[in-house]
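Only a single protein chain was left out; the remaining protein chains are all shown in position.
Chain IDs A and B follow the sequence of writing; residue 1 opens each chain.
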Amino acid sequence: MNRRTLYIAIGAVAVVAVIIGAGALTGWFGGGPPPITLVGAGATFPYPLISKWSIEYHARTGVQINYQSIGSGGGIQQITAKTVDFGASDAPLTATERAAAPGLLHIPETLGAVTFVYNLPSIASGLNLTGSVIADIFLCRITRWNHANIATLNPSRSLPDRDIFVVHRSDGSGTTFVWTDYLSKLSPTWASQVGKGKSVNWPCGLGAKGNEGVAGVVAGNPYAAGYVELAYAEIQRMTYGAVKNAAGNFVLPSLNSTAAAAVAAILPNGEDSWTNVSIVNAPGALSYPIASFTYLLVYRELNVFGASMTQVKAKALVDFVWWVVHDGQAFSSALLYPPLPASVLGADERTIGLITFNGQALR
Amino acid sequence: MRLSLKGLVPARLRRWLGGAPGDPLFHLLTEVVALGILALLAAIVIVLFVGAGEAMRAFGPRFLTGSVWDPTPPEEFGAVPFVYGTLVTSAVALLLGVPVSLGIAIFLSEQAPPWIRTPLTFLVEVLAAVPSVVYGLWGIFVLAPGMRDTVEPALQSVFGFLPLFHGTPFGLDKLTAGVILAIMVIPTISAVSREALLAVPDSQREAALSLGATRWETTRLAVLRYARSGIFGATILGLGRAVGETMAVTMTIGNRNIVSVSLLDQGQTIASWIANNFTEAQPLEVSALIELGLVLMLLALVINVVARLLVLRMFRVAEGVR
Partner (left out) sequence: MTFHPMRFLIDRDARRRLKDRLAQVATFLCVVIALIPLGSILVTAVARGAAAIGPGFFTDSLPPPCNPDVTPNCPTGGIANAIQGTLILVALAAGISLPVGVLAGVYVSEYGANRIGRSVRFFTDVMTNIPSIVIGIFVYTLFLELGVLGWVDRGLVFSATTGAIALSTIMIPIVARTSEEALKLVPVAVREAALALGVPKYRTILRVVLSTARSGLVTGALLAIARAAGETAPLIMTAFGNPFGFQGLDQPVEAMPRIIFVYGITPFPNWQALAWGAALVLVLISLLISIASRLVLRSRFSIGGVHR
């Protein structure tokens, strides 16, 4: 066989392999109609849970949920641009964002805690911290671990005489929004110098991409400190601090303390403004002070997508969201996201009922 | 092996295709395709200019002199920290990469025994085949801890008095990003430098050798001087590559939008900043990011045109002397 025939043969085999591969995974060969696919993008905060939901929902219904964790900022922008079917964010839409995306509903699908993670070789979880101390650390006014302000809160621990390696987010993040919301409330200096938002001008420290990135950098560098959602810290058995809550107790982030923070939450209607919603520094003896809901962002009238959104797909989206807030909650606790409180579940059901396609309600 | 049209095409058609009309058709086809590529380039430039238009109208020349990137209204977008970061990391890349590349080029063209040249040249080429993202991953897991624990403290103990090495070593900083870029540009600079060295006519080498010069002296006195512009061109080509690198840099530079003197501080480059923020930016910021992309494209283009001119000159100079 001469060379030209060889090349042609190789090329043909490659093309056939690609086609077979494509076919097998798309169900072209006798697998019935192609599966319904939904594309979502947004927050990294609930990503471990959404990833789990994607796998479980696919196993149950065959619907493929493709969720990419590009950050809350990305989720809001892409759902506004209508390049994805649903968005996700821990930061509620600002007034400007609401104006740019009329008809976008907030549907809280879970809640979680933002932890202060640190990588201190000899110190276990439970380092006591207050909001103003944390603010000073992120302002780089406190630069060493054995600073007096940290030491007085932790008399029984021997803190190393080392620089604190501060890690924050480099992307537009709802987790950052929750974190800076808390720091702004507890530290007037923070509020005036930095403020709150999905993206702020960090006074110091290194930026990493996503909750994953921050966790990765903190886990890989001794004497580093950052903020990540509880699931990320737990999966990696990272150590995190106990933060002083509004009642004056030092509370570790956990299922119970996060759930306690949401108990008194009063949430608006799904179609209204959620700009001022915050469960940070919640009252209650057991509440963890840096907790937040996280929201799925879905359009109220799904025909805004144009030709790509069909009745079938719209129904699939609504069914998925319904499943998430009901059966999906069974998977939350294992990943340390508390199940939704009954009142929030009720509000979600009402909001989901508002979603229509060409005027017809889907639930 | 011949493919025959006989079985596929009726005789008259075959005669028409095989005759003169086939020529202009083919010429037209290739010309259309070639012009299509020009159209693609035009499309890129147009789409980017239109996209950047909003930011250009809103900020004007302030864009290139401002240091703040603030997407909350009232928005303010300035490109200085990113241009600075790009230039600094590229400078580090060249400072470290050019001597090493030159050493490789000299070794592979002048010093090495012939049997070792091909395998070593091949290995250096393989450096260029490693994707940027793999360099980035290696940078995070291997290079950065190494820099943080060994190299940077050592540098600080010796050169700590210089503002260049102030600050606590974190491993993920401009210096590490510069080192990775140096590794990535070595194949380019060394390959073109090697061409430059090989283009030096043998008469120059023979003249030096006949005067009793050692191999190194020949290289230093006769060859390097001659190949100067080619080597310079190679350096600029490497710079062009360094300026556009995205993934390896974004994974190791630490992502902070500040202008700081110390190499041990985090920084940000244009390409890395665009990659980080593009999918989450609101419309005016997207426009500003596209404008930033245009700045980068212009930078890369100018650098590469200069490099090509220098490299071309190297060949013309070599041809001039026989």
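The rule we apply is simple: a residue touches a chain if its C-beta (ideal position, glycine included) is under 8 Å from a C-beta of that chain, and two chains touch if they have at least 3 such contacts.
Only a predicted model underlies this, so the values are computations on that prediction, with no experimental measurement involved.
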| item | value |
| --- | --- |
| Displayed chains contacted by the hidden chain, counting the whole assembly | A, B |
| Of B:Gly22, B:Gly60, B:Pro73 or B:Gly160, the one touching the omitted chain in the full complex | B:Gly22 |
| Candidates B:Val88, B:Ala144, B:Ile183 or B:Val200 - the one touching the absent chain | B:Ile183 |
| From B:Ala55, B:Ala79 or B:Ile104, residue that would touch the chain that is not displayed | B:Ile104 |
| Interface residues of subunit B (partner: the chain not displayed) | 18-20, 22-23, 25-27, 29-31, 33-38, 40-41, 43-44, 47-48, 50-51, 99-104, 106-108, 111-112, 120, 122-127, 129-138, 140-143, 183, 186, 190, 212, 214-217, 219, 240, 243-247, 251, 271, 274-275, 278-279, 286, 289-290, 293-294, 296-297, 300-301, 303-305, 308 |
| Subunit A residues touching the omitted chain (full complex) | 3, 7, 14-15, 17-18, 21-22, 24-26, 34-35, 37, 39, 41, 47-48, 51-52, 54-55, 58, 64, 66-68, 81-85, 208-210, 212-213, 215-216, 218-220, 232, 234-238, 305-308 |
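Simple rule for what comes next: only the chains that are shown with their structure count from here on.
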| item | value |
| --- | --- |
| Parts of subunit A lying in touch with subunit B, wherever the complex brings them together | 2, 4-5, 41, 70-71, 73-78, 80, 96-97, 100, 163, 165, 170-172, 197, 199, 201-202, 205-209, 216-217, 220-221 |
| Of subunit B, residues touching subunit A in the complex | 1, 68, 70-73, 140-141, 145, 148, 168, 170-172, 250, 254-257, 266, 276-277, 279-283 |
